[in-house]
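Complex shown without one protein chain; remaining protein chains in place.
Labels run A and B following the written order; every chain starts at residue 1.
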Amino acid sequence: MTASPGREQVSRVLQQHGALMVLAALVIVGSVAFDSFATAGNAASVLVSSSFTAIIAIGMTFVIISGGIDLSVGSLFVFGGVLAAYGSQYGLFVALALPLAACGLVGLLQGLLIARTGMAPFIVTLAGLLGVRGLMLAISNEGATTYLVKDAAFARLGQGGVFGLTWPVFITALLAVAAMVLLQRTAFGQNVYAVGGNEQGAALMGVPVARTKVYVYLMSGLLAGLAGVLNAARLSSGVTILGIGLELDVIAAVVIGGTLLTGGAGGITGTIAGVLLLGVIQSLINQVGNLTSAFQQVVSGLFLALVVVAQRLLGRAQRLG
Amino acid sequence: MAEAVAPPGRRVLAWAQEYGVYAAVGVLLLFNVLFTPHFLDVANFRTQLVQVAPIVIVSLGMALVIGTQGIDLSVGSVMSLAAALVALYLGYGAWPALLVALVGGAVAGTAGGALVAYVGVQPIVATLALLVGVRGLANVLVPQLVEFRNPDLIALGSSSLSGVPVIVVIAAVLTLLMAFLVRRTTFGRQVVAIGGNRAASELSGLPVRRVLLLVYVISGVLAALAGVLATARLQASDPTSLGLFIELSAITAVVVGGTPLSGGRIRVLSTVMGALLMQLLSATLIKHNLPQSWTQIVQAVIILAAVYATRERGTR
Partner (left out) sequence: MSQSAAPVLEARQISKRFPGVVALDGVSLALLPGEVHALVGENGAGKSTLIKVFTGVHRPDGGELIYNGSPVAFGTPLDAQRAGISTIYQEVNLVPMMSVARNLMLGREPRGRLGVIDTARMYGEAERILAGYGVVTDVRRPLRTLGMGVQQMVALARAVAIDARVVIMDEPTSSLEPREVETLFSVIRKLRDDGIAVVYVSHRLDELYEVCDRVTVLRDGRVAHTGPLAELERLKLIALMLGRDLDEVRTGGLTRFSRDRRGARGRDGAEPAVRAEGLTRRQVLRGVDVSVWPGEVVGLGGLLGAGRSETAKGIVGALRLDAGRVLVAGLPLRTGSTTAAIRAGVSLLPEDRKAEGIIPALSVRENIALAALPSLSRAGVVSDARIDKVVEVFMRRLRIKAASPHQPVQELSGGNQQKVLLARWLAIRPKILLLDEPTRGIDVGAKAEVQALVDELAEEGLGVLLISSDLEELVEGADRILVLREGAVVGELSGDDVTEDKIMASIAERGAESDG
C-alpha cells in the first residue's frame, strides 16, 4: 500500500494547493500581459469584490467538508442585506443583530432538519433557498421596496477602510484566519472532518454527529447573513435582486479550492484561493475589454469541470498509491 | 428500523408517498371549483397548462436522471442555449433552427453525461459546471433579447390542435412516451436497475456507462425542446433569463411526485402531477390575491413535506 509515497504526496499537494498554484500563474500571466492588471487599484478591487463571496464560501467550506451542501446562502445573502438596511433605521446594533439573528435562525432550522430527520441537505437547503426568497419578498413588498441605509456608522462599515481596502476585506481576512484555527485546531473542526469522512465511524468514535451538523449549517447561515449585511452597508441599500445563483458561484469556488464535494477533505486556504481565482479570472476578462461578462461564466464553468475531472484523477492516484 | 410492526403513522406516510400528489391535486381542484371565480373557464385552463408545459417536459428528463441517483442542474441553462441557437439559426427556417437547438441540448447532455458516466464526477458538480458555463455560452452567443417574426415558430408556440395548445399536446405525448420508455423498454428497466444498485448492474452486464450517458443526453434534449417551445411562446429569444431556476421547479415536481432522490424508482405520471400541483398552487394563491412571496414559502414547505414522506437515509 505504500509503494509510491512520492506519487501519492504529489497528488495530495496538487489537490490541496492546486488552486493556489493556478492563481499564482494567472496573476503572473496577467501582470505580463496587461499593464493595468498588476496595479494596487486593480488588486484592491479584486479583493473588495471577492470578499463577500469569500465570507459565504468560508461557511460553505465547513458544510461541504461535513459532507453536506447549502443552497440557501444566496437567498440568505439577499435576505440579510434587506433586513440590515431595514434595521439600520433603528441604529447600528439593530442593523447588525436583526439580520444575523434571522439568518442564523434559518441556518439552525435547516441544520436541525438535516441532522434530526435525515433529509438530504441538498433538498432541505433547496427549500431554504425558495422559502427565504419568499420571506425576503414578503418584507420588501414583493421586491418593490428598496430600503436605504439610514445609519452612517453602519454605512461606514461597508465603505470605509484603510490602505485602499474596505473594512469587509479585513473582516474577511479575520474570519478566514479564525475559520482556519477552528477547522484545524479545535475539536469542532476535527468533528467536521470526521463526520464528512465517515459519518458512521465518527458516531462510533464518539463524535456528536447531529450537533456538529447543526452547528455547520448555523455557521453557514450566519456567514451568508453577515456577507449580506456588509454588502448592504457597502451599497447603502438592501438590494432585492442580487444573489441569484450566488450559491452556485460559492460552491464552485469551494470545489475549485480543492474541497471534496463528497466531504471529509478540504480547507480554508484552498477556498480563499478558489474565490480569488474566480475574481482574478473576472478581472482578466475585464482587462481584455471587448468580452462580455457572460464570458466569465463560460470560463468558470470550464474551469470547474476541469477541476473536478482533475480531482477524480488525483483521487484515483491517491487511492492506488 | 427497530420497530417490530409498522405503526399507523408509517402506513399513512407510505400512502402519502404513493398517492399524496394525486390527492393534493384533487383537493386543490375542488377548492378552486368551489371558491375561485372563473376557475372552470376554458381560457384559464389553457393558460395554466401552457405555462406548466415546459416545466413538465424538463421534469420528465429530470425524473429519468434522478432515477439513476443523479441530478441535472443544467436544464435551465440548456433551455437558454436552445433559445440562443434558435435565434441564431432562425434564418434557415424554423425546423432547421429547432434541430440545431436540439443538437445543442444533446451536446450539453453528452458533456454532463460523459463527466458523470466515464470520469465519475458527482452529478451535482458535473451539471453545476454546465449550469454556469452553458448559460454563459448562451449569453455570449446572443447577448440580449431578440424578437422574431418567423410564422412557423410563432405557430408552434401559439396554435392549437382541436382546441388544445400544441405545446400542451407535445408535453402530453412526451409524457406518454416517457412512461412507455420507463416501463416497457429494455433501456428504461436498465435505468431503474442502475439507480437501484449500480455495482450489481455492472456485474449483470448492463451497459451502465452508456445508459447513464444516454440519460443525461435525453435530459438535455428535453430541456432544449422546452427552451424552444418557451421561446416560441414568448416570440422572443431571451437567453439571459429563460429557464432561470427551472431546475428547481423540475426537481420539485419530481420529488413532490414521490420519486425518491436515492434512485431506483421513476414515477412518470406522478412527476407530471407534481408539476401540475405546483402550478395549480401558485395559480390559486395568485387568484386569491396572495403575493408571490407566499407561493415560494408554500412551495418550500411542500418540498420539505414531500421529501419527508419519501425520505430514505441518504446523505445528500
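FYI, contacts are C-beta pairs under 8 Å (C-beta built on N, C-alpha and C of every residue); 3 or more make two chains touch, one makes a residue touch a chain.
Computed from a predicted model, the values in this text were never measured in an experiment.
Interface note for the absent chain: among A:89, A:186 or A:293, the touching residue is A:186.
Of the listed positions B:197, B:235 or B:292, the one in contact with the omitted chain in the full complex is B:197. Looking at A:92, A:148 or A:203, the residue that reaches the missing chain in the full complex is A:203. Residues of chain A that touch the chain left out of view are 1-3, 5, 8, 12, 181, 184-187, 190, 193-194, 197-198, 200-208, 264-265, 318-319, 321.
The missing chain lies against chain B, touching residues 1-6, 184-187, 189-190, 192-193, 196-197, 199-207, 264-265.
Heads up, the rule we're going with is that only the chains that are shown with their structure count from here on.
Each chain gets a centre from the mean of its Cα atoms; for chain A and chain B, those two points are 29 Å apart. Those residues of chain A that touch chain B in the shared complex are 67-69, 113, 117-124, 126-131, 133-138, 142, 199, 244, 248-249, 251-252, 255, 261-262, 292, 294-302, 304-305, 308-309, 312. Contact residues on chain B toward chain A in their complex (touch as defined above): 71, 73, 111, 115, 119-122, 124-126, 128-140, 143, 244, 248, 251-252, 255, 261, 291-301, 303-304, 307-308, 311, 313-316.
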